[in-house]
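The other protein chains are all here in position, but one chain of the complex has been omitted.
Take a look at chain A:
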Amino acid sequence: MTGHLRATLRDIAVVAFAQSVAPDPGLSETEMLLPVLTDVLAQAGLAPGEADFTCSGSSDYLAGRPFSFTMTLDGVGAWPPVAESHVEADGAWALYEAWVKLLTGDADTALVYACGKPTAGDLEDVLTRQLDPCCTAPLWPGPAALAGLQAQALADAGGTVPPGPGSTVVDGAAAVVLAAGDRARAMCARPAWIHGIDHRIEPHALGVRDLTRSPSTRLAAERAGAFEAPVDTAELHASHPAQEVILRRELRLTDDVVVTPSGGAPAADPVMATGLIRIGEAADRIRRGESDRALAHATSGPCLQHNLVAVLEGERRP
C-alpha cells in the first residue's frame, strides 16, 4: 500500500547522509552524535533545529539507561521545542516514520538519526531481552547462537553458506536528511527519490518459521515496488553470511546487482544505526551517480525477524 501512497502524494528524497567513523569510546551518545548531525545538516544547508520534523531511533537496552534518547536531543538544537519523535528501533524505522510524515504534507524537511553504544553492555545478554519472555528469553540464547540455527537450517536444506565474518559490533551514529519535491532539488544535485518503503514481520516463535526463508522480506520488497524494475545496487543488513544468501533469494537479486558495496554489518555494525546506514549508503550511490535504482534493507530481531525494504531512484540523466 505504501508504494501506492507515493504516487498519489508527493516525491520525497534522501538528500544528505553522514555517519560516525570509529568514535572514541569515552564519548557520550550525544557527543558521538553531534559531529554527525553537524555534517548532515551542513550537506543539506539546514541550521540546527531548522528541519520541520526530527525522528530518531535507538534502544535504551544498549546503554542501560532509560529514556537515553532524550539526552541526544540536545544535539539537534531541540530548544525551543521542535516537532520530534522517537522509535525504540533501528533508525531505518525512524526514517519510515519521517517519510510518512512528509507524505502527509505536514513537513517538507526531516532530520532522521540513530545512535547506539552497544559496547556499553554485553550484547550476547542484552539482545536476549527482545525474545519471547515466557519460552525463550529465560534461556538467554545469544544472537550468534540464533544466527547459527538459521545457517544450519540453510545448510541442511542444501543451501551454500559462504564462510565469512558475522557482524563487527561497534558504537556509532548516523543521520539522514529527507526533503520533499523542490526543496530536495534545491538541496542536492541528484536526490535519491524514495520510490517506496515497506516493513513486515515474521511470527515471533522461531520454531514456527521456516528459517531458510524470509517471506516478510519478500512481501516488504513487493510493497515497496522493488520488483517493478531492476535494481543495480542492494545494500543489505545481514549480520551473518547465511542471512545474505536468504535475502538475495527473497529480493530476487541477480548476479549483476552490486550487493552491499559499503561492506555492511561485517565491516561495522553500530547496532540501531546499521539499518539506517544501509539506506544512507544506497542513497549516496545514487547521489554520486553510481546507481540509478537501489534497494536498501534493514532488519531487527533474531534470524531476520523484522524486515524493512526501501527502493531509491535517481532522476534519469539526459
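Here, a contact is a pair of C-beta atoms (placed from the backbone, for glycine too) under 8 Å apart; a residue touches a chain by one contact, two chains touch by 3 or more; residues count from 1.
In this text, contacts and distances are computed from a predicted model.
Its UniProt record calls the unshown chain "OB-fold domain-containing protein", which is the correct pick from "ABC transporter ATP-binding protein", "Transport permease protein", "Glycine cleavage system H protein" or "OB-fold domain-containing protein". Interface note for the absent chain: among A:211, A:276, A:294 or A:310, the touching residue is A:211. Of the listed positions A:39, A:74, A:232 or A:290, the one in contact with the omitted chain in the full complex is A:74. Only one of A:17, A:61, A:93 or A:193 touches the chain withheld from this view, namely A:61.
Listed by residue number, the positions of chain A touching the unshown chain are 24-31, 34, 37-38, 48-49, 61, 63-65, 71, 73-80, 117, 120-122, 124-126, 129, 133-142, 144-153, 156, 203, 205-208, 211.
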